[in-house]
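Removed from the display is one protein chain of the complex; every other protein chain stays in position.
And now, subunit A:
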Amino acid sequence: GSKFKAFTFDDEDDELSQLKESKRAVNSLRDFVDDDDDDDLERVSWSGEPVGSISWSIKETAGNSGSTHEGREQLKSRNSFSSYAQLPKPTSTYSLSSFFRGRTRPGSFQSLSDALSDTPAKTYAPELGRPKGEYRDYSNDWSPSDTVRRLRKGKVCSLERFRSLQDKLQLLEEAVSMHDGNVITAVLIFLKRTLCKEVLFRELEVRQVALRHLIHFLKEIGDQKLLLDLFRFLDRTEELALSHYREHLNIQDPEKRKEFLKTCIGLPFSAEDSAHIQDHYTLLERQIIIEANDRHLESAGQTEIFRKHPRKASILNMPLVTTLFYSCFYHYTEAEGTFSSPINLKKTFKIPDKQYVLTALAARAKLRAWNDVDALFTTKNWLGYTKKRAPIGFHRVVEILHKNSAPVQILQEYVNLVEDVDTKLNLATKFKCHDVVIDTCRDLKDRQQLLAYRSKVDKGSAEEEKIDALLSSPVSSYSLPLQQSQETVHKVASCVCSQGLERIAVSRAM
């Protein structure tokens, strides 16, 4: 199994005790520490967004550009650094003044000459003095390899003299053999301009590295038309289809997006993808109908569920499971015939049982509709007897209910349905379902475990009484071989994860 035993992320209460203790210790010093000024803030390495930092300054500019006219006028002067000096003395030392302090403090910046005199850097940066943009070179007799080398150095270099196909291809091969993608693309831009696309495509088909560069280049500059032509030429039908489909991401209007998706349905996707595309279209179609309907209901203000739980966002373009959650939340009881009913969604999109139950459970638990939760797991057999069944396992049910802050009575009911005794005990302990823990111990006839648990319940509570009553009942019914009881004690101790408790439990078991 996992070797990750030394530490768990499982328990909120007990593992953290050490951390809490450290925090208390540190906090107890806070009064003493905080009474001082912030003078040394700049020198601590984590002093917030340092004033004078570039990010800070840009936020200032950005924050100012959108304000009211009056504010803008006022702030405009703040915007330029030169006008800071005219501002009244700021109240906080941790703002503008520290900005100025930064200027006078030696070493906080260096002028160019300072920097150059005390670093050997200049000598190691031979290119510093020669901006590359100024290179011009129209010489006509560079060989392909010289040309490619010059291109790599960022020099402007005319490629016009490479006119025969053979020259062009030689140039391309030189570029590829040098590995610099920027140069490969430079040559491809030239080839794209000077070759008809059939010839270009044909030559690239046998030059995969260059081909990949062209595809990426076309994607980047957004030349969708040439890209699709290229895929068609290469007979990459699936990529062609996907590339077309991808365009829907750029369509905001839901109706238009829906219409666009419709055009994707017949494209040559793989069988699996075809089903996804069809589903995507159907889902958006449904969402448009549901959205229009619910927006109307919500604004009319007559429907209780929308009044009590106003929608936080539109359902348009949400994933399928989110849509299912939404429909379980707002349209749970609707008949199967309506588009917005959960059962209809389940059937249309062939949602598996597990996924359906998880989603419905989360939605109904959020509304605290415990009867619906109950119904979700109740099945009747042919004789009319009811039985509880959960395709996701009741341990999961319990966790989801807990996350939705279900009351202990409800949690308890489902913890009891967990079949595996260890898991049941674990969950009952974790979620403080005292009765379940106590009853399980009783059924296990485990006195030691009960003893150990006694420290977990409140003093003077009904639970404590119950434990005491059980403990004072005839000893014989609880006696177990010592070793076995020790094992169980360890089990409980580890599942409550408390070092203190472990000590108590073990010492009592001895």
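Please note the rule applied: a contact is a pair of C-beta atoms (placed from the backbone, for glycine too) under 8 Å apart; a residue touches a chain by one contact, two chains touch by 3 or more; residues count from 1.
As a working rule, contacts and distances are computed from a predicted model.
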Chain not present in the shown complex, as UniProt names it (candidates "ALA-interacting subunit", "VPS33B late endosome and lysosome associated", "Cytochrome c oxidase subunit" or "Ubiquitin-like protein ATG12"): "VPS33B late endosome and lysosome associated"
Of A:Glu160, A:Glu220 or A:Glu419, the one touching the omitted chain in the full complex: A:Glu220
Option touching the unshown chain, where A:Lys197, A:Arg246 or A:Arg389 are the choices: A:Arg246
Contact with the hidden chain (one of A:Leu297, A:Val321 or A:Leu470): A:Val321
Residue numbers in subunit A that touch the chain omitted from display: 1-12, 15-16, 18-19, 21-23, 25-30, 32-33, 36, 40, 43-46, 48-50, 52-58, 61-62, 65, 79-82, 99, 102-103, 108-112, 115-116, 119-122, 124-129, 131-133, 149, 151-152, 154, 178-186, 189, 209, 212-213, 215-217, 219-222, 246-247, 249-250, 270, 272-273, 276, 319, 321-322, 325, 352, 354-355, 358-359, 362, 392, 396, 399
